[in-house]
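For this view, one protein chain was removed and the others were kept in their places.
Letters A, B and C mark the chains in the order given here, with residues in each chain numbered from 1 onward.
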Amino acid sequence: MTSFLVDALVTTPPLAEVFSDAAVVQTMLDVEAAAARVQARLQIIPADAAVAIEAAAQAGFYDAAQLAAAARRSATPVVPLVAALSDRVGVVDATHAGFVHWGLTSQDVSDTALVLTVRRSLDILSAHHAELARALVTMSDQHAASVMLGRTLLQPATPITFGLKVAGWYGAVMRSWEAVSRAADDALVLQCGGAAGTLAALGAEGPSVADALAAELGLRNPGVSWHAHRDRLAAVITALSIYTASLGKMARDVSLLMQAEVGEVSEPGGASSAMPHKRNPAGCAVILAAAGRMPGLAAGYLTAMIQEHERGLGGWQLEWPTFSAVMQTSGSALAAAVELITGLSVNSDRMRANLAATNGTVCAERVQMLLTAALGRERARSVIEQSLTAVRDRGMSFSAAIVSQTDAADVMRAHPDALVPERYTGVAEVMRQRLLNRCP
Amino acid sequence: MTSFLVDALVTTPPLAEVFSDAAVVQTMLDVEAAAARVQARLQIIPADAAVAIEAAAQAGFYDAAQLAAAARRSATPVVPLVAALSDRVGVVDATHAGFVHWGLTSQDVSDTALVLTVRRSLDILSAHHAELARALVTMSDQHAASVMLGRTLLQPATPITFGLKVAGWYGAVMRSWEAVSRAADDALVLQCGGAAGTLAALGAEGPSVADALAAELGLRNPGVSWHAHRDRLAAVITALSIYTASLGKMARDVSLLMQAEVGEVSEPGGASSAMPHKRNPAGCAVILAAAGRMPGLAAGYLTAMIQEHERGLGGWQLEWPTFSAVMQTSGSALAAAVELITGLSVNSDRMRANLAATNGTVCAERVQMLLTAALGRERARSVIEQSLTAVRDRGMSFSAAIVSQTDAADVMRAHPDALVPERYTGVAEVMRQRLLNRCP
Amino acid sequence: MTSFLVDALVTTPPLAEVFSDAAVVQTMLDVEAAAARVQARLQIIPADAAVAIEAAAQAGFYDAAQLAAAARRSATPVVPLVAALSDRVGVVDATHAGFVHWGLTSQDVSDTALVLTVRRSLDILSAHHAELARALVTMSDQHAASVMLGRTLLQPATPITFGLKVAGWYGAVMRSWEAVSRAADDALVLQCGGAAGTLAALGAEGPSVADALAAELGLRNPGVSWHAHRDRLAAVITALSIYTASLGKMARDVSLLMQAEVGEVSEPGGASSAMPHKRNPAGCAVILAAAGRMPGLAAGYLTAMIQEHERGLGGWQLEWPTFSAVMQTSGSALAAAVELITGLSVNSDRMRANLAATNGTVCAERVQMLLTAALGRERARSVIEQSLTAVRDRGMSFSAAIVSQTDAADVMRAHPDALVPERYTGVAEVMRQRLLNRCP
Partner (left out) sequence: MTSFLVDALVTTPPLAEVFSDAAVVQTMLDVEAAAARVQARLQIIPADAAVAIEAAAQAGFYDAAQLAAAARRSATPVVPLVAALSDRVGVVDATHAGFVHWGLTSQDVSDTALVLTVRRSLDILSAHHAELARALVTMSDQHAASVMLGRTLLQPATPITFGLKVAGWYGAVMRSWEAVSRAADDALVLQCGGAAGTLAALGAEGPSVADALAAELGLRNPGVSWHAHRDRLAAVITALSIYTASLGKMARDVSLLMQAEVGEVSEPGGASSAMPHKRNPAGCAVILAAAGRMPGLAAGYLTAMIQEHERGLGGWQLEWPTFSAVMQTSGSALAAAVELITGLSVNSDRMRANLAATNGTVCAERVQMLLTAALGRERARSVIEQSLTAVRDRGMSFSAAIVSQTDAADVMRAHPDALVPERYTGVAEVMRQRLLNRCP
């Protein structure tokens, strides 16, 4: 059944391809073919059998819908796939058929194919991540001096720069991706253990087969079975969930900045079906949908880690659909993030206007500290409170309100720029450089 | 991209069809066509326009992959679908094109189509549920008198009947389904509110259009918009998660009873790719995988309920993929449950043997109460403890150990059946009848 | 260990009290005492024993920390509590001690006490819910005519009234609470089944004991054991999660409306430790924190429903902490919601100003429909697009831009109020009345 539409916002075509029937069947067959090849090379199975197996290991020969139906009777599609592969090999020469899947168990093939599929999807994400990283650096540098309101608890706080804000996104995205990479390096390893993980079926040659198979598939051989220990794969999933959350934080910020009343940034956006004037933050929507979806997927995987004995019942079986959803959902968010950031318009005028609209109170913290140091806590508080009331109730500027008190005015005179937002961004630029990994 | 395989254990072909591109596009078009039809009938749009719209409202005319790609730019596939539909209508007569989607907003179409799609999937689940219910009643009746070990914290407790155990599953499944039905009755209603939910675009005729559209689609019209209030849909999802958990509890029990060392039931099961002697509880695996997957999906939906203002950003957009996964996953579990229960072999001999293997201790609670009443708590405890030690360390039967103490022997003589498990099932049968909704 | 602080934002003192050691121990003892009382009345245990048990059933006699430590060795605090209670009773008369917990199992006490505790917390929530409901009705009525921007995907859509928005919150809150009530009615029932749920230990009198115990505790007796079937309790938790999400949606809206740049509402709010000018939406923060916490708690419970055989291992044991967190978290959100709504200031001037700031485009949908009907889709689109560009790029008003085109001007002349937001709220008032359950 094709289903582009339902998942339109939680996948991309290249990722959907990686998890398509054609790709998944082929990857499983690749593992079988590689196993046959290396065992022939090690003289464990006849060379002719390996040739026949390799010839039959083409996804096009098999009907994914039938395999899927049969999978429900054996709790994995590998059992019917091995049977179909054996049958096809058997047509050529009955004796070869017996050497299909020699010494392996379904989970060896299923897990190794999963690892290869996850690796392939991560390659796609990796390219997008690099693009996003570059775009963020560029945007941060362009706006190193764009002063804007910092906002805490959704209220105006003190000034920051947009360059720092973008560098903050960059920092989170970079740290999160590094964790994904590290987890992938640990997790994406060969699974080869046979029935109960001991390689018993291959006798003394088990370890050599595993080594050769790993080399053939370009994977690391961990030297032990991990059939029922899923901690490393779980770490990939949680790292991707954190990565997507880092994108989600960025999208939340952008969508808030893009509100008409704020208007500081704007994504190219999309149309509405009803309202001609609308320009929707569709990229943010895609990213936030992904960020909302990932934690539940991660929780499902974490729950499923409690796998019984040498192969789990239930937990193991939900891993493929979970990885499929996780890779496509995070990849969809990442693709949207690249478009979002590369296409974002930034309106520094509105940033300045929004700062100005605070009527000076954006620097109230600074004034309070100056007054406290000079006049003591009680008096400082009282001046500030009266001034804020004047701003709120009489529309006075904060500056005028403060200097209407003689003692405060004296203090302020010594600090003529105390109410200039551009002079109250602290070490924003130092932090920005650090977040971009430059030594300031 | 077809993808039977990845989701083999978490969908069924009929459910995959309901969420296929063809079906989803058609359902959205059905809503558009119905809206045109009723508005023509109410003389809001020209009759010819409605005819033209209906003629163009065939899924086959549209390319789902293109719609999906465009959906990412508008945060919903409805925007490009309306554009494509308008274009096609416009080919016939340019003036008709303007009446496509008249007075509606994307979410009206997306939500109403979602409701229709969920209803269609629930019809499939409903039939399976009825089958499962019948099979459980039959099995419970057949084993009304099959006495077996009750087990608590995975340890032998006191005797129950297998009929009661099955009735317990039945009770949970029936209650859980009733909750699904109730939630669906509440939730599966028309969404028709236009741009911000007030039906403003349709002026005075808005409510009549909504009424007529509801009637046309066989849905209830709630009379208000629920664009950003997803409580009723959430209740469908949580009810299905609870339902699937009820199936999961049953599958856990079956899989435990099917362990070789217990051997009390056995599902037809599937083969292993490596081990010829294996018979795997594949049905249990499918159900338990679903039960492991649903809570995370439900959590994702609950999180996404925090939708902004009159239409959410992010939360709303993850609903289609979540419903798609929820309906298919729970439906897959249910299909597996029907096969599991209708195909289950029950081995009452092993049940008796496992009872016997407790060496009489399965009735220790009873003996303790008899002795306590007759000899007091301290003496009762001491007799019981010595006897259990004798059973454990010297392989004595519990009965022999007890009566080796004169005072205890006297008590036991008055209760000759105190150690007969079949006589210690309490009101198991009464409860069984109640669980099957029969007044005993 | 007291711990007010860590949970300050996710509990309230009355709810913390319900789950305090004193209350929980007493509730468990109440169940034991009630069981003794009814069994004495039914002449199953000596009347004197019941008196002694009742006398000893006072929380003050027991050390919760010791019980908690011992609970870890028996997977439930009931085992050490029964032992301690028996010991205390035994001090008075050794024979009475044997009749403590007669015929019951730990789970009977633990589950029934849980049910009583949940009921007690729901009473607290219920009172708050009624208060919130009243406040919402009042506020909706007050602002029936306060026209404001509807906002979709965080962008200006078409006008609504604040009264409708509040009624939408009300509708969701009322429906969600009804679901909580219904779930509680189903779930809050007696658990009385003895060791494996069959009441075997009480022989023929089991059902009478259960009936009498239910009456004594003011609970319904479902007549069957539900030791390992947690669907009804799960429904309480998911309903509370949905309820809290309905509060969360309201808080999200309020916090967005309270942004300085929007300024349409304002909660009394709290101070900042650094910035004197800040007024933080602390109530929204409390509610949103709760709404973020509940889905994970619900997912944990749903996962834990897969309980083994006649008493679960692991799943059952996480229920008390989960219910404790769920009741306190949702109750905390509800308490905050009452304060939020009763204390909310609404600024209709800012609502009008924000509408005006759209420069007329808030009615673009209406204009587009009028032009489409009169001039056809292509021409309408072109006029609209040119006008929006004029608004965007040249700061023109939408109205002036439209009428600068002769044909459009003719159309607009026939609809003089087409650009008046107050005239474009559709059936907002009808829907508002319906949401408030009034028949308009």
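The rule is short, and it goes like this: a contact is a pair of C-beta atoms (placed from the backbone, for glycine too) under 8 Å apart; a residue touches a chain by one contact, two chains touch by 3 or more.
Keep in mind it's a predicted model, so treat the numbers as computed, not measured.
Which of C:Ala179, C:Ala336 or C:Ile402 touches the hidden chain is settled by the complete complex: it is C:Ala336. Among C:Ala65, C:Val91, C:Ala356 or C:Ala409, only C:Ala65 touches the chain that is left out of the view. Checked against the full complex, the candidates A:Val10, A:Leu190 or A:Ala291 give a single residue touching the omitted chain, namely A:Ala291. Listed here are the chain B residues that touch the chain not shown: 151-158, 255-256, 258-262, 272, 274-282, 285, 295-296, 299, 303, 354, 357-358, 361-362, 364-365, 368, 381, 384-385, 388, 398.
Mapped onto chain C, the footprint of the missing chain covers residues 1-10, 13, 16-17, 19-22, 24-25, 64-65, 67-69, 71-79, 82, 101, 104-106, 109, 194-195, 201, 248, 251, 255, 269-275, 280-293, 295-300, 303-304, 313-318, 320-322, 324-325, 336. The set of chain A residues touching the chain not shown comprises 75, 86, 90, 94-95, 97-99, 102-103, 105, 107, 150-154, 157-160, 164-165, 168, 171-172, 175-176, 179, 186, 194-203, 206-207, 223-225, 227-232, 234-235, 238-239, 241-242, 245-246, 248-249, 252-253, 256, 288, 291-292, 294-296, 298-300, 302-303, 305-313, 365-366, 369, 372-373, 376-378, 380, 424-428, 430-431, 434-435.
Everything that follows uses one rule, which is that only the chains that are shown with their structure count from here on.
Ranked by distance of CA centroids from chain B, the top chain is A.
Look at where the CA atoms of chain A average out and do the same for chain B: the two points lie 30 Å apart.
Centres computed as Cα averages put chain B at a distance of 23 Å from chain C.
Along chain C, residues 152-154, 157-158, 256, 295-296, 299, 303, 365 each make contact with two or more other chains.
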